[in-house]
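A protein chain is absent from this complex, but the other protein chains hold their places.
Residue numbering begins at 1 within each chain, and the chains themselves are lettered A and B in the order written.
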Amino acid sequence: MQNRPSNTPSISPAAVVVAAVFLIVSVIGINWFTTFVPVVLPEQASAESKSVDELFYILMIIGGVVFFLIQGMLLISVIAFRARPGDEGDGPTYHGNPLLEIVWTIIPALVVVFLAVVSFNIWTQNTEPKAAINMVEGHSISINVTGARYAWTHQYVTERFDPDGNQIVINSGPELHTYIGQNVDLTLQTQDVIHSYWVPAMRVKQDLLPGDPTRGGRPTQLRFTPIRVEDRSYPARYPIVCAELCGDGHGRMQGAVIVYENESQFLDQFYEPAIHAILNPPADPILRGEMEIQNYICNSCHILDSLGWTSTTGPSLNGVADRAGERVPGQTAEEYIATSIWNSGAFRVPGYDQQMAAFGPDVMEATNVMSPEQLYSIVAYLCTQGEQSDCDMNNANVAIPDAIQTVFGYEVDITFGMDADADAETPDTETEASDDSE
Amino acid sequence: MATIAVPLGAQGEQVEAEALRRPALSEYLRWSVDHKIIGVQYGVSAFLFFIIGGAMAMLIRLELWTPELDLIVSGAAYNSLFTIHGTIMIFLFIIPMWAAFGVPLQLGAKDMAFPWLNAFAFWLIPPAAVVVLLGYFVSPAEAGWTSYPPLSTLFSGDGQTLWALGAHLLGISSIMGSINFIVTIFNMRPPEMTIWRMPLLCWAVLATSIIAVMATPFLAGALTLLLLDRVAGTTFFDAASGGDVLLWQNIFWFYSHPAVYIMVLPGMGVLSEVLSVHSRKPVFGYRMVGLSSMGIAFVGFTVWAHHMFTSLQPELRIPFMITTMIIAVPTGIKMFSWIGTIWGGKIRLNSAMLFALGFLSLFVIGGISGVMLAALPFDIHVHDTYFVVSHFHFVLFGGSVFAVYAALYHWFPKVTGRMLNERLGQIHFVFTYFGFLFTFFPMHVVGMLGMPRRVAVYVEGFQAWNQLISFSAFVLGFSTFIVIYNVIKSYYHGPIAGANPWRALTLEWQTTSPPPPMNFDDDPIPFEDPYGYGTEASAAYLAVVDEAFSNGSTRASEH
Partner (left out) sequence: MTSYVDRQHKAKLGQPSEADLRLKNNRLGMTIFQISWIMVFLAMIIVNWQLRFSYSEWPPAGIAPFDPLGPSAATVALLLSALLVKRGLQALRVKRIGGFLMDWRGAMIFGFAFMAVIVYEFASVSDAALATQYGITMRLMTGFHFVHALAILAVMAHVIRNGAAGRYSGDEHDSWAVEGTAKLWYFVTLAWILFYVVLYWIR
């Protein structure tokens, strides 16, 4: 037998050299690693991002030490302890070393305790409720975010009132508007499945959880405070990403945080104009409809060239008015369009699943409900989407309210009228695909 | 490699192929209660699923070559692709893979404790696979392998029901297999093999099986509820009727976190064997390596909600962060003990050893990223991004799959009686290691920069990264062909291995390759220490074994 056990420990001088080299390499290596911190993370656009990145830095150093330690020892072993050609012998019979084993149990334990303490501190610091949240003009307003497949909607419940005494609610669609230093505190709710609201630049993320609407849903909170980023011009724009699989359009479920330089820029460029538009809606329902429809999430699923929508989850809305009249026997085009929005499950375009949220009061949570006026104006707008609209455009101020009435099933009060001579035809739109409503 | 021991059987090269006493290939297609047949059935079918799952991964990477949706027709189709990729890889590949050929042999047992149950557990897998794949072709599940409701209940098609049924069957198969292992390990050892003389693979399989019998029932419970919600109109997960979506997440992860250790612990057992044999040195700190498996198993049950850091109530997140970090300690014990094992040894850098060292080198990266994920404030940023995808491929591929390859190169001679081609094995390693590294390391970066997982469309700025990843993934995929070729070729033409080509001390090497129907022609007697390399006693023992089998003889007792 060639089997000659050898009991000589075989740490060669080579191993010492390699060890020294390894030490130097790991010091340089860890240094080099950490220079990547700004490269591998997005800009630091919130107070929270600073501390999260600090934690990342610490993790990189500790991880780097562990990494170079293990890889280094592996490399040394492979180089220094490789059996020489022709050596058929065994290595030394070491069964272990209790002291060493205790050491390599205790040290990692201490390291993880340290990490846990650091993480805990950063976590409590970042999630501490702040005193003055969502401050606008000295008031603390509430900002609600709604996720629905596949779009975000932001709503500002302002401290202003319209002439009827109703609180004004600004709907800013997929955009969250804020300013440097504002302590943002969002209330998040979903209308269907779980979504996750992620702003990479702010290092914050929170899932939206379905809850029982009759018991107030299951709102979740998200807090952060935007800070100034060097070399950025304001208003600055940061993406919002959906981070929880929610279906077909999950990857397209995006939005943006718009950060203004200060409160007055925020007021001038966003808040006041938005309130002004709400207090003075265009009198023309078609124009108003064009405005209203963009407050909803329709763009997340539909194609509509005139507004630049490109999503293919739902049927195309291009030329919808050309088809609406023939879709359901006995229903006018107006009725068909209104029903399809009001109770989206009523009809289904062949080839498409029922995925659209309904906008009627009985079906889903209140944040999404359309008022009769809103539905009226949106139907009016959609009636213009076609070459020769099936809608009765010459008589629109009667036909559409009638349709809305039919859909509601009870008397509705529409407080603004349609210009009798509203020009029904809009030139664009190719017709292809099928139809709206799903 | 010149340093590799000449296989003992090489002297018996004249041994005819028939003398290998290999079962006919058709045996493997039939019901059999022989654990050696079943072990191969498990292994080969699991590897087949690995290839199917891998081919799907190639499609995923092809789709991600560009930021738009082009190759695949819709977001939903893409969703079902990674859903089925994850499901196949987890439930059909890596968990069944470990229903090891080797355990009864290492224990010196004639078979498993319940041979019939062993066969039955295996034969649940093909129908389950048919159900899952049928679901894929009918109307695919598209809620990810984690199947969060309400997406998986109110918003998806019948494929989801089939998915749940298939997973249910696989869970039951896994429970039955595990009961069998525990009983075998407790009752079937020869009297000389006390629990502290048991090979570490058996320790690892014991820990794995304990996890499986304790955790898998929770999967069964969760899937039952999911099925009832889908077909019987119950509303456990429907918030509108008082149900709770977090209920699923809690129960699913209460199973699935321990399950990740089901996927990796046997691999760690393999590593203890391979590193010790091929560096000719005892496992450093044998008892701690054995016990740390139990430690991991135990702590593993307390960490599940680290997958729910963004959905759990904020107050509850901290305790799970702490328990999760603690897992690094027992795992670290293993890592350092392995280094201690090879340190100062006489390392033979053959393919089995290369893959084992590859495991060490890659798993530690996955472990570090795991600890980073456990750091709650950081996880909030990277949860559900490619950082996580990177983490789990490092532990699952860099860990488990590398261990599968190490086991293949190590035990192939025992299973088939022939050696694999060394040179091809080394080429395979180089392609796999570097292909892997360049596929999955950059994913950390895209994840941190803002690319969520489970998307077919992404921001254009990430395209360069994704092309690098996809290209390397194709290299990685290509490397699989090398090992497939090697296995097929060596099965017929490889050099005869002989009983104990690695001159190892554990019992599976004290019988012919492949072993006779009852494994041992005589009651085998284990050497006093399964890893006692380097002593005169072990040399004497090996000499006896060597002589007993050297003439191509099949019976040890003839001497």
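Before moving on, here are some points about what is shown:
Please note the rule applied: contacts are C-beta pairs under 8 Å (C-beta built on N, C-alpha and C of every residue); 3 or more make two chains touch, one makes a residue touch a chain.
No experiment lies behind these values; they were computed from the predicted model shown.
Of the candidate positions B:Ile175, B:Leu420 or B:Val483, contact with the hidden chain is made by B:Ile175.
Touch with the chain that is not drawn comes from one residue among B:Ala76, B:Leu92, B:Ile125 or B:Leu225, which is B:Leu225.
Touch with the chain omitted from the figure is made, among B:Pro199, B:Gly243 or B:Pro515, by B:Gly243.
Per the touch definition above, the residue from B:Phe114, B:Phe298, B:Phe434 or B:Tyr491 contacting the chain not shown is B:Phe114.
Counting the whole complex, the residues of chain B in touch with the unshown chain are 113-114, 175, 178-180, 182-183, 186-188, 190-192, 213-218, 220-222, 224-225, 228, 234-236, 239, 241-244, 246-247, 250-251, 510, 522-523, 525, 540-541, 544-545, 548, 556-557, 559.
Just so it is clear, only the chains that are shown with their structure count from here on.
Mean C-alpha positions place chain A and chain B at a centre distance of 35 Å.
For chain B in complex with chain A, the residues that touch the partner chain are 2-3, 5, 74-76, 79, 142-144, 148, 150-151, 154-155, 239-242, 245-246, 279-282, 284-288, 310-311, 314, 317-318, 321-322, 325-326, 328-329, 332-333, 335-337, 339-340, 342-349, 357, 360-361, 364-365, 368-369, 371-372, 375-378, 380-381, 383-385, 444-445, 448-450, 452, 454-459, 503, 532-536, 538-539, 542-543, 546. Within the complex formed with chain B, the chain A residues making contact are 1-7, 9-11, 40-42, 48, 51-52, 55-56, 59, 63, 66-67, 70-71, 73-74, 77-78, 81-97, 100-101, 104-105, 108-109, 111-112, 115-116, 118-120, 122-123, 126-127, 192-194, 196, 198, 200, 203-207, 209-213, 218, 221, 239, 241-252, 312-313, 355.
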